[in-house]
Structures are given as structure tokens and as C-alpha cells.
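Some notes on the structure that comes next.
In this view, the complex is presented without one of its protein chains, the others remaining in place.
Order as written gives the chain letters A, B and C; numbering starts at 1 within each chain.
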């Protein structure tokens, strides 16, 4: 009953098998290995973007910060949701990698920025000439930090506002697979066809040991991204072990099957919670993460039954939780959790 | 016949076994896993430093840059050898992580700075008040980039000069095991007993997939190092897979056995080369890396026989090479390479 | 009828006289001139802080950014009002000088943060361990960007909240003299006695050519501030010309007399505006800056009469303005401006 985070899960079978298989003989370092060549080709095909820049790093924070820094100047702003991972959970990595850019926080319910809020933010930044920080890039997250999902059309509506201002657009896809499964969109539909210029394509949370791909649709960014990755200490000498994870992750659509399972377990969990008296959801449940609330005293009961998850503050008399399902969550886990309410 | 770098080798058996074993069930993220607790205890015991700060990252560049940044200010200088990895092979990562510190380059034959050269460098920095960059930290590398090895006494002689100026001292130990094997020193003798305050304890080149420990002997540095690691995108959510590598690496002295083998293969190779007419060594061969030179035309012959390594420019009529042995180099590899000279 | 900004005014007589007087013979550079010694002593006496660190720079942005950077780490947050000068008008200088700190924006009407809003902001930052930016420093502005004034008691109430968290406190005093005149407080009452650790003591807007003093009440910060100033390109070789401005500014209380006049002109202007039909004030007028609104079409009339000022958007049918008076505003300017409404 581990619902603390999808990153508390182990690696999925196809991923670990690929790592094992890669552990054979010699391979040129720093990305010149043959697995990386295959992975690059696969990701380009998958994104229907034959010229895309593809490089691997081991953490989502690195992927996001490197992608953003490759697009903007230190005196520019990143427009992101007030509760975006880059704003709240990366200890200032975007500021570090961009050499001091500013995050301009955009509001919106359930973790999703609204076109109105983005319009307002875009309009109140960069309007005072040399005195103010300039507009730089839009960064969206899908699945959001609230567990909700943008459709490609919603993404396109937001990126259109950015593009009117000439801004590039980034997608933090730490849970990209879960968002695709939730919407039925293809990778291309969710990204460049919806105005996205760079994606952090997550693997870690959905069954890898630690690998994320930075995918940029403008080939002119390749060299700068590579230099920033190296300078950031994120270029692996034994890159084959990153590439192998990604290859195992993509193999036979494993990445989507893993996310389908995680989302299905979330649906099962949410359905069960809907039947629990007085349990409510703070946000719509659309992928593999939810934020239920219940009456005070419930935490103790659930934890006594072995449940592990993060608590969130809730209004008086209530208690909040964050529950995340993953590729390895079982129906038994879900059912045991639900049963614990009755104890 | 892969002598390009020790980082072209695969992972050693005990390391990969530990990774596999770690791939079971759930584990708290970000370093709170039980394997990390064991690894911390083991490394503290191994270094005879019960209060040492121990954190893992995946690359040597990250380990070095984070360690340096935790000790110095942006307006200070890092004293390092002119050909140190931090000076030549990290694309400015130390400058990036320190927010613009300067590397003050120190001379010395065969990759080792001399006390005289360090004295000179220390004396010509930080002597013009507010106008010049201030003295910050000494960074040594062992095994050096030239494949030579400092003894603990040599390290102590250099750190003593730094400490007269009140400076802390860092050791880039990307090939720490090879240096220990070469000198017979203990980890403590090679580090804090010789005046070292922080070590980048390398695992990747010597049989891991990608893991290095930053070990700092001053517990007061713990929190800053953790914040810098996170902000640099180097905190792994599934840290258990870094910790498992390190545990497998340390298990039953595997790390030293692997290095013993690598060094022995280098000795075998150097001994063989000594018998090759006109082949000379640019630097003394003391660990697992060497820089031989031979007459023009030889490269083609060796490469035709299947040898892979880096070429270096050499004076007219000569050709230089960098040959690195690793835990996986075989006697057959070495002998085949030597035999290729006769073809 | 120049109300665009107090920085469009010339230098006051005592300031220019001091600059002229300083232009005699030779003087040691970089702050070692005798005028600087006198200015340091005067400012320490004036602030009743005999050990205060006192250094001069030429711009308010430099003063603020250097003061902040001397107190915080790159992974920390500066708590400031949403519309603070450091947030909106310095093109990211605080982020640049701090190497990427984050500004945490605090709300509050009329340019003043409320204790409640600050409490909320302090409570929602730095609470997620290594994952989030840490709390760093509180920065207040007096006179605020809205032309309002904090009393020493109001400042003390806010700094008390910061100090509960162990945070230092900075005061952006670009219009410090105007704030003192408005409240009757002494420099000490408005700063260290109210919990302020560092002040940007402004001179430029109130009659200097370009000089601001960074005053820090903790002598241990001296050397770091000096290094940061030099590294930022803000150490003047001919510092005597900064020091002379400050000496002329302080001479016989000139600085307070200049601010008294500016504030009096603002009062005269506000009184006059109160009699203009349909002219309203967006914020209370408490020092030398105001934000009136009037019916559409008024701007043209005022500008035709020769008035110069910044326009601000206002709700439908209305127009907003920012009017700033200075030491050189005359009663005739004010009266002519008011008369222009009737044209």
C-alpha cells in the first residue's frame, strides 16, 4: 500500500532487462554508444519528428532546467503554473541553470493555468522596457501537479497565447505517458502539433531507474543543449545505461502499458473512495494521482493498516492526502487501502 | 582491445547484482532508502570518519563541482593542476556550480603539481586586496590525468601549503581505488589524514554504471551540499539505484580488487611496451593509465588489429596514445595489443 | 511641470558644491580618500551605529542587489512586496547578484505588505526540505512604490515575523529621506531599532547626481560586501566623487530639508487635486509620490499645458497618472499643473 509517489516504485521488467543486456562488453562513452543511436531514432519516430534533438539525463529536474535554459536568457521570465514542479519542487534549479531567470507564476484551478490567467501574466511582464524582466518561455506540466490532465486542445490554446508573443513553449512531461493514456493523444499531438517546442519526456516515475529524455524539436538547439548538459554534470560517461533504460521503456509500447495500469489503478482507487462516506476529491482524478480529503482521525487508521502516502493540510475537521499509483500498484493494494477505511 | 577509457567498460558483477537485488518493492525516494543508510555507514567506516557527510551523484563532474562549490565563494580561486579534469574536461562545470570562481592553474611534470609551483600560485593570487580574486581551495587529483599517483605524503605536503593559507582541500578521486592500490594507502591516509577535506570518491570508471560519492569530513557542510545537489538536478528520486551500485562496489572489497586487476593489466601492458623498439612512455606508469609514444605509422597497424584508444599529438615522426586498462581488461587483450606491434 | 520622477531633477546646490570642492588635487582611489572617511563617520553617527559597514555605489539597483546578495544564498528566497522595485524595476538584478535567488511576492494594499500576507508567504516557503527554495531575507521599501509610508512600528511588526524565522531584513530606502520626513522617525528608529539589518540609503532621487550608500549594521559583512561591489563593477576608482555627493547631501541636514520640500509640494498638489471634480487618489498620499485618476481626456489637456508624467491604465472612462515631486519642484509648478485642469 505504497501511494507516496510513483518514484517509490522499482524499475519495470523490460527496463531492467534492457539494463542487464546492455552490460556486455565495451561501449563508447558520452552518448556515442549504439543503444543511444537506436533510442534517438525511436524517439524521433515516436514523436514524428525526424530532426528532433534527443538527449538523456537521469533526473526530471535536470531535464526541465536544461530545456528551459537552452531557450531563454537570464533576464527573461518562465511563465508557469503557481504550483508547477519547477516552481515548488526543484530548489531553484531553473534559476540556477538559466543564470537567474524569473518564474512568473500563473494561476488556475486544479493545477491548470487558464488562458485568461496566462494572458494576464503575459501582459504584465516585459512591458516596462529595459527596467523589467522580459518574457521568455511558457512551461506547462502534463500530468499537472494536481493530477489533472491538459488535452492537446487545451495545450494548444495556451501555447497560442505564448506564440503571439513570440515565445517558445516547454512541456514538463514527468508523467507524459499517464497524460497520453488519459487523453488518447499521440506524442506528436500532445507536443509539437500543439505548439510545444521542448519536452521533458519522463521515464523515472513510470518504471525506469532514472532516465528522462530532453526532446527539442528545433535541431539548431542541439549543440547548446549538449554543452549545457555537460557543464551541468549531466552527461553520463556510461550513457549506455541511460539509453538501455529508455530502450526497455519504449520496447513494445511498455511505457504506455505501464501508464495504462497506473491510471487504471487510480480509477479503481477513486471509484472506491467515491463510496467512502465523507471522502471527497480536491481535484478531478484524471491520471494516476489524486488528492482526497476525509474526516480527521482517518490518517491514523490508514497508516496503521500499512498505507504510506503524503499528508496535506485540509480545512478544520478534515485531513488531506496525496495518493499516487504506479505501474506496480496492484488491485490488492488498492482494495486493501479502501478496506482500511472500514477498520 | 578497448583501451579508450575505463568508462567504456561495463559494470562489474557485484555492482550489477546489487542493482538487481535493489529492484524489489517500494523504497522511499531522495536518499531515504535503507540501502543508502547502509552505504553511508560503510563509507564512514571505510574512511574512519564517523561524522563524514556522504551523498551520491551519478557523474564525476557533478561530484567535483558540487564539492568545490560547497567550500568556496564565487570570487575565490580553485588551485588545480593545469591539466586537471576540472580544468580541461568538465566544460566549465566548476565555474558554473561555483557561480563564477576562477581556476588558478598550477604547473608540474607528469600531472602532479609541485610544492614550489603551488607556493608560487598561492603567492600570486589574492594579494591585491579587493581587486583580485581571493584564494579559495586546493583541488588535487589522484590518480592524476597523466596516470601518475600522489603518495599520501606528497598530498600532505601540498595540503600543508594550502592550510597555511587557511584553505580547504579537495581530492578528485575518480580513480581513487587505483591510487590506493598503487600506494597501499588506506582511504583515511589518502584523505583526511593527509589534509583532504572533501573527496569525490569515484565508482563509475572502476565498475559501476554511474555513481560517485561526495564525502566531506566536516559535518557542517551537509545541508548546503544537499541543497546544491538538488538545485543542480543531481538528487535522484530513486536513489536506491545509486546506493545499490555503491553497495555492490564496496562489497567484500570488490572496489579494491577491481582496481588491483586494472592496475595489474596496466603493468603488464607497460612491461610489454618496454620491450617494443622505439616505444617510450611520456609519464611514469603508476596506476591504470599510460601515455606511450611510438614511431609514425604505428596507429594504423594497431587499429587495424582492433585496438581502440585515443591518439595524442607527438613530436615529429612520433605518435602518442592514451591507453587505459580497467577491471574488465583481460590478459588476452593486453597480449593481443602487444602482438599487434609485430604485425 | 516635470512630475515624471524625482530622478529627472538636477543635483541640489550643496551636493554640486561638494563635488566641485572635491575636484582638487590628488586623492587615493577606491574609497581610500579622506572624504569617504568623513562620510563613513557621519553616516555611522547619523544611524547611531558606530560599527556600521558603509560603502557607496552609484545606483539604487546596485545598492539593493549588493545588499541582498551579501545576506543570502542562491537557493534562498527574498520576501518582498509584489510591486517592489526589486521585483518589477530592476530587470532581475537581485537574481543576477544573488546567483539565482527567488523573489517570493507578498501581497498588500497600497504597496505595503501586511503581517498576514507575510506570515502566509513565510509559511509556504521552505517547508518541503531540500526540494524547495529556502527562506532567505525580508526586503521592505520605504517610501513604497505606491507612495505610501511604513511607520517604524509597522516595519518592526514585519521584521519581527522574519526574525522569528531567523531571517535578516533589508530596507530599500531609495526615498528614505521622504519616509523619515513623513513619519518624523530618526534613521535609527526606521532601521536597526525596527529590526532592519541593511539599508539602501538613497541619495540620487533626492538631489544627488548618482550615489546611494549601502549601510549594514553587522560589521562582519564588510569584506564580502566590498568584494561583491568590486566584482559587480561598482567600486569607483575616483570614489571621492561619490563621497563628495554624499557629504554635500548630508551637510547641515540638507537631505532632510530637500525631502521636506518634496513632501510639502506633494501635499500641495494632493490638496489641489482633492478640489478637482472627479479626480481621485488610488493610494493615500504620504510622501512625494501619488497616483491620481481622472476622467478620460484629461491627459491631453495637462500635457498640452506642459505637464510631464507617467500614465497608468485605469478602469473604463478613467485615466491614471503617477506624479512625483522633488526637491526642485516649485509651488508655481504645482499651481500651474492644477490650473491646467480648468483649461
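Going forward, a contact is a pair of C-beta atoms (placed from the backbone, for glycine too) under 8 Å apart; a residue touches a chain by one contact, two chains touch by 3 or more.
Keep in mind it's a predicted model, so treat the numbers as computed, not measured.
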Exercise for review: For the chain that is not shown, enumerate the shown chains it touches in the whole assembly.
Suggested key: A, B, C
Review point. Considering the whole complex, which of B:6, B:33, B:90 or B:319 touches the chain not shown?
Key: B:90
Practice item. Pick out which of C:18, C:57, C:130 or C:287 touches the chain that's been left out of the picture. Key: C:57
Study note, to complete from the structure: Contact with the hidden chain, among B:13, B:100, B:284 or B:320, goes to B:100
Review point. Given the full complex, what residues of chain B touch the hidden partner chain?
Key: 74-75, 88-92, 95-96, 98-103, 128, 130-133
Review point. Which positions on chain A touch the chain that was left off?
Key: 30, 73-75, 99-100, 130-131, 134, 224, 226-231, 235
Point to revise | Absent-chain interface as seen on chain C, which is shown | key: 2, 4-5, 7-11, 16, 19-20, 22-29, 57-63, 65-66, 90-93, 96-97, 204-205, 209-210, 227, 230-238, 241-242, 308, 328
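The definition used in the following text is that only the chains that are shown with their structure count from here on.
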Review point. Once you find the CA centre of chain A and the CA centre of chain C, what distance in Å lies between them?
Key: 42
Study note, to complete from the structure: Separation of the C-alpha centres, chain B versus chain C, in whole Å, is 51
Point to revise | chain C: positions in contact with at least two other chains | key: 74-75, 99-100, 130-131
